[in-house]
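A protein chain is absent from this complex, but the other protein chains hold their places.
Here the chain labels run A and B in written order, and each chain numbers its own residues starting at 1.
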Amino acid sequence: MNLTLHVWRQPGPGAPGRMVRYQAADISPEMSFLEMLDVVNERLMETGEAPIAFDHDCREGICGSCSLMINGVAHGPELGTASCQLHMRSFRDGQEIHVEPWRARAFPVVKDLVVNRSALDRIIAVGGYASAPTGSAPDGNATLIPKDAVETAMDAAQCIGCGACVAACPNGSASLFTAAKITHLGLLPQGQPERGRRARRMVEQMDIEGFGQCSLYGECQEACPKEISIDTITRMNRDYLRALTAPDRAAAAESD
Amino acid sequence: MNRVQGLWDTSVGKKAVMAVTGLIMLAYLITHVLANLTVFQGPAKINAYSAFLHGTGGALWVARLVLIAALVLHVVAAAQFTARRRAARPVAYAAGREPQVSTFASRTIRWGGVLILIFIVYHLLHFTLGTVHPSFVEGDPYHNVAAGFGNPLVVVFYELALAALGLHLYHGIWSSGRSLGVSPPSPHPLKRQLAAVLSVLIWAGFAVIPIAVSAGALR
Partner (left out) sequence: MELNSKVPGGPIEQKWDKHRFEMKLVNPANKRKYTVIVVGSGLAGGSTAATLSELGYNVKCFCFQDSPRRAHSIAAQGGINAAKNYRNDGDSVYRLFYDTVKGGDFRSREANVYRLAQISVEIIDQCVAQGVPFAREYGGLLANRSFGGAQVSRTFYARGQTGQQLLLGAYQALEKEVARGGVTMYPRTEMLDLVVIDGRARGIVVRDMITGRIESHAADAVVLGTGGYGNVFYLSTNAKGSNATAIWRAHKRGAAFANPCYTQIHPTCIPVSGEYQSKLTLMSESLRNDGRVWVPKREGDNRPPFEIPEAERDYYLERRYPSFGNLAPRDIASRSAKMVCDEGRGVGPGGRGVYLDFADAIHRVGAETIRERYGNLFEMYQRITDENPYEVPMRIYPAVHYTMGGLWVDYNLMSTIPGLHVIGEANFSDHGANRLGASALMQGLADGYFVLPSTVSDYLASVAPASADTSHAEFRRLEAEVAERTRTLLAIGGKRTVDSFHRELGHILWEKCGMARTAAGLEQALAQIPELREEFWRNVNVPGSDAELNQALEKAGRVADFLELGELICRDALDREESCGGHFREEYQTADGEAKRDDEHFAYVAAWEYTGDLRHPRLHKEPLDFEYVHLAQRSYK
């Protein structure tokens, strides 16, 4: 197949960028979207042009590196699929394809299609864990956990941290990302002692990073390659509001 | 961060404020639409209701103050959220962002809200203070309604604003449960039957009156 690409090119952080047109000829429908970009890049390099920078690593939909806005849709047209698992058979011969980086103040562009998503790490760092210093754990079967609680926790824990939820949200909100972690840990007995503190701190950090609010458009759920439900956002809101009305001891003991 | 601050200073907290203030106004709208519909039972009923309300004295003002406070908080929060969402994406997508599942109601809720706010001001001048009414009679709401919709432009403006209100409620009722963290988990989280039914009923209850007047059913 032959395609026309319009790709965002930006030489560096803060530098001006623009959409540049490329022809992608002789593309096999069996290729993944990233392999198509590989081919375009190989040809660019053969003609002495700078290849298009884009983040990618595992190419099997689990590392969360790839982050392409394809024709206005985060990770492109296939549901529950990261850009790397999107195949060219999802496109028509002769189609025009627009490719852009995620857009959010909290995700500054590094180069071309590469953005900095460290903000998501910082949201985890302030509370997205169950503290268990190595060596302090009881036997794994000491606490029984109902199967359905683990399954619902796992649905949320699958988040790959790609940031598609932010990219797809009209408000640039990171609520689905944050809520997925709050839900995962909040459903397990191991997550209970820090549950209120976790919700409070992660929600605050989300705002500090400059993400937008959640207006419940539902776009994040649709964009999520792991199809995480906005039910998690309801849980986050509940945990946060409950933490305000009944702060747990850990939160009360804290000096901040 | 203390508790009250936590309600206003984080986006999750402020969304809860929006939800609660929205629900307060929703409760008011339900009584309002039920009262309005008594207009179809003739002047005696609705005028008596009006007299009853004004006879409550202090209670009416308490209700009015609560509603004004709710409206102010709702509008201020909305304005701040609008600023926040703008700041959150300073560079727009060059090729646009294609909405996938968001409803028309959710995407228009901000401008619809502005329209509703303008409408509220006009509506108060129209039927409460009577300043923009052609023949306002204090204490005779039946007459005021029947005479107030003589101008087709007014009817059109009312219908537009009420459509915006219906859409506002369709998204707002559903999302407030989620903002407050009380909606139960659902296998189809975007479904919203309750919000659909309520918003249609409220919208229809309001929208039918100007049309009935125009059609000559009320005079």
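Please note the rule applied: a residue touches a chain if its C-beta (ideal position, glycine included) is under 8 Å from a C-beta of that chain, and two chains touch if they have at least 3 such contacts.
Just so it is clear, the model here is predicted, and its values are computed rather than measured.
J.: List the neighbours, among the chains on screen, of the chain that has been left out.
T.: Checking the complete complex, the chain left out touches A.
J.: Would you indicate which residue among A:1, A:31 or A:208 is in contact with the undisplayed chain?
T.: Of the candidates A:1, A:31 or A:208, A:31 is in touch with the missing chain.
J.: Residues of subunit A in contact with the chain that isn't shown?
T.: Looking at subunit A, the ones touching the missing chain are residues 11-13, 28, 30-32, 34-35, 38-39, 42, 45-46, 48-51, 53, 55-65, 78, 80-81, 85, 87, 89, 110-111, 114, 116-118, 120-122, 124-126, 128-141, 143-147, 150, 153-154, 157-158, 160-161, 184-185, 188, 190-191.
Keep this in mind: only the chains that are shown with their structure count from here on.
J.: Using mean CA coordinates as chain centres, what's the subunit A-subunit B distance in Å?
T.: It comes to 35 Å between the two C-alpha centres.
J.: Could you pull out which subunit B residues touch subunit A in their complex?
T.: Within the complex, subunit B touches subunit A at residues 1, 3, 6-7, 9-16, 81, 84-85, 87-103, 106-107, 109, 171, 174-175, 177-183, 185-186, 189-190.
J.: Quick check on the complex: what are the subunit A residues that touch subunit B?
T.: 6, 8, 18-19, 69, 71-73, 98, 100, 103-106, 152, 168, 170-173, 200, 203-204, 206-207, 210-219, 221-223, 229-231, 233-242, 244-245, 247, 256
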